[in-house]
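Omission of a single protein chain aside, the complex is shown with its protein chains in their original locations.
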Amino acid sequence: MALMSQSMAVIVMNIRSLPRRFWMSAAMVIASAVVVAILLAFLAMAKGFETTLKSAGAEDVAFFLRVSSAAELNSTVMNDQVNLLRNAPGIVANDKGPMVSPELYVIVDGIKKTSQTKANIPLRGLGEQGVRLRENFTLLKGRMFTPGTNELIVGQGLLGQFDGFELGNTLNFGKNRWTVVGVFSTAGNVFESELWADARVIQSLYNRGSSYQSVRAKLSSPQQIEGIKAYIENDPRLNQVVQSEASYFAEQGKSLSYIAIFGRVISTVMALGALAGALNTMFTSVADRTTEIATLRAIGFSHLSAFVGTMAEALVLSVLGGLLGSLAAYLFFDGLSTSTLGGSFTQVVFTFQLSGNLFMQGALMALIIGFVSGVFPAWRAARVPVAVAFQARR
Amino acid sequence: MKDLYLIYKNLTRKKLRLFLTCFTIFIAFLIFGAVTALQGALNSGVEMSADNRLITVNKINFTQPLPFAYVNKVQNIAGVKEVSYANWFGGFYQEPAKQVVTMAVDPITYFSVYEELVLPDEQKSKWQKNRRGAVVGQRLAKTYNWKVGDTVPMSSNIFSNKDGTQTWELQIEGIFTAKDPQTDTGYMLFHYKYFMETQIWGGDNVGWLMLTTTDTNLNEQVAKAIDDSFANSAAETQTSTEAAFNKAFIEQIGNIGLIIFGVVFMAFFTILVVVGNTMVLAIRERTGEIAVLKTLGFSSMRVFRMILIESCLLAFFGGLLGLGGAYLAVLWASAAMARFLPNLVLDQGIVLQALGYMLLLGLITGIVPALRALKLNIVSGLQGV
Partner (left out) sequence: MNQDVLFNLVNVAKGFVKGKEKISIFDGLNMQIKKNDFLAIMGPSGSGKTTLLNLLGGVDQPTSGEIMFDNQRIDTLSESKLAQWRANNVGFIFQFYNLMPMLNAQRNVELPLLLTHLSSKERQERVQNALKLVGLDDRANHMPGEMSGGQQQRVAIARAVVSDPKLLLCDEPTGDLDRKTADEILEMLQLLNRDFGKTIVMVTHDPAAAKFARHILYLDKGEFVTREVRNERPVSDL
């Protein structure tokens, strides 16, 4: 069809003439690249947060904290309360008895590798049931800590972010000395940012008597939560609040979500700026080529071919920019592990995660920029009057 | 200047192009203003710290307590002027979402260590005499409309009251302000003794110590002396200046500064390229006219100057609008996020910085076309080259 071949011809001509407008085109490519890169970086960060926290919480694990405690750090659970909870309905039992894990959560300091400054790290005291409760737990190196000793195991994420936690090292927290005997993984979730040791040892070293801070229990099914809620209400000695572990972590993730929101806002604002820049570039491009366009029209090319030619130019430039931005985001951010302050004032290690879905969003952004910055100038190009070709150059 | 009319007419030739270019600059400075204000708010804890104030915390972690006995021991160390102490209460008002920074302190010494706070003597002595009394910072009082004489129920998300609840009824005996409007007054103080008597765990420990030194030059010495005296004890200490302590805290957020810098840098770089390009092309279109001006007798320097003024006017116009937008955004955000970021404000420093960048932007985007115009040969210019 004549229309098609005309349009193709114009498209090819426009793109061939891009080198003449090198800096202009470069400006548009850069603008698109930057916007896409920033968008992807923040999306990857948000995804990383989500994964870290989501996968940590199981739907079928009940999580008990004292009422009005914002986090594990702030809560207290007495020993006899733990015993009462052991008898709650709906809890699964294994060969060691009901899968109930009373745990402690204290904060110690470590040196961050990147900044060489101090940061807070959680030290969790738990027992064998606690370890068993986390189904994605695997011991990567070394062995489990021996109960009753100053041995601890370190999460893989923590190991990567902080100095001095390698297998076999001794650590000093205050006057207490610990030895790292193992490295564990829990499939990349928040537990990997922790140190684990025997609950009893922590109790004595930190003067906790016989009390704990939180309790976890494995349920036979997520619905059992309701039964436990009723159980707690009926017993005046229990002042715990129960929720699924999953919903607890969802709450914790809120503070991190602020960063994600901030990222989205910045990306959007920058996208607007880039769009204005792209529009400017395209309008100038059309102005630069006015005589050319008019000459083609005088020869017999249709309005549509001028329109399509300009659209194609805009889309090619913005998509090129989008690809560059995606590449940059992938190279710099994908798999980048870093840590930041989570709830409870401790460090949460998370990984930037770029996925196919995210790249799609980046591509969409590039296309939108290309389309919007192309359509108006293209319209103008289509309306260039043929007479312009005959006017003397001013 | 006589040339201003000509410059103005050149700028406004193509309205759409002017709008788009201004908009791009507007966005960049909007981002700059807002993000720099955010950075300032995060750092304000560091900036507002007093020079001669030290904080002593448990070496293991600041969430671990220190024995009360340490207070006197520290007071006796050479170079220490005043010592006070505080315990974190973890407070909220009515519901856990309404968090309120609340601390149990020593009513006698607290305000001596924090000299920048202002509490009328009358209110101070009333508070000191009332075990259940509390003083509230002005910003906090405003938020909940509290007045002297009100009794407010403060709950803790960490501690339990001996009476079985987690709430303490406190009577507001005074409202304190600060000498510097940027100092935070969004928190509440009540009696340490009362707290210890009424909370389930009781005991005699303190959360942390704050002290002033007699001379800022002694800071390091005093810090070392304090930490040495508690070395190898059950609760070793870590003493640092207040500024260092706050800074370390912010650093935990993980190099936010770098991210912020990165974003702003990218934004500026992009507009530099886009606007610079636009300027070059806009002025290239006028090659013939510039040649004509020169034939009329306009000197090359004059033409050079006109173009630089044009690019600078453009940068300032868009930039000032962007700064204005940032100001509004910050105003809105500081109201909405007052609890997390008490010091979110677009201050003079940021404005001056921004003005400097606007000038730089104007000069950089204008220099290439201006030089070209300066060197333009009239003959080739008239031919439209």
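To keep things simple, chains are lettered A and B as they appear, and every chain counts its residues starting from 1.
The definition used in the following text is that a contact is a pair of C-beta atoms (placed from the backbone, for glycine too) under 8 Å apart; a residue touches a chain by one contact, two chains touch by 3 or more.
Worth saying up front: this structure is predicted, and the values here are computed from it rather than measured.
Touch with the chain that is not drawn comes from one residue among B:Val101, B:Val118 or B:Val292, which is B:Val292. Annotation: of B:Asn43, B:Ser300 or B:Ser334, B:Ser300 touches the absent chain (contact as defined above).
For the chain left out of this panel, the touching residue among B:Asn10, B:Thr24 or B:Asn87 is B:Asn10. In the full complex, subunit B touches the hidden chain at residues 2-3, 5-6, 9-10, 12-13, 288-289, 292-301, 378-379, 382.
Simple rule for what comes next: only the chains that are shown with their structure count from here on.
With each centre defined as the average position of its C-alpha atoms, the distance from subunit A to subunit B rounds to 26 Å. Note for the complex: subunit A touches subunit B at residues 23-24, 26-27, 30-31, 34, 37-38, 66-70, 73-76, 106-109, 112, 114-115, 117-120, 173-176, 206, 266, 269-270, 272-274, 276-277, 279-281, 283-284, 287-288, 338-341, 345, 347, 393-394. Residues of subunit B that touch subunit A in their complex: 16-17, 20-21, 23-24, 26-28, 30-31, 35, 58-61, 63-64, 90, 92, 96, 155-158, 160, 166, 232-236, 248, 251-255, 263, 266-267, 269-271, 273-275, 277-278, 280-281, 285, 288, 384.
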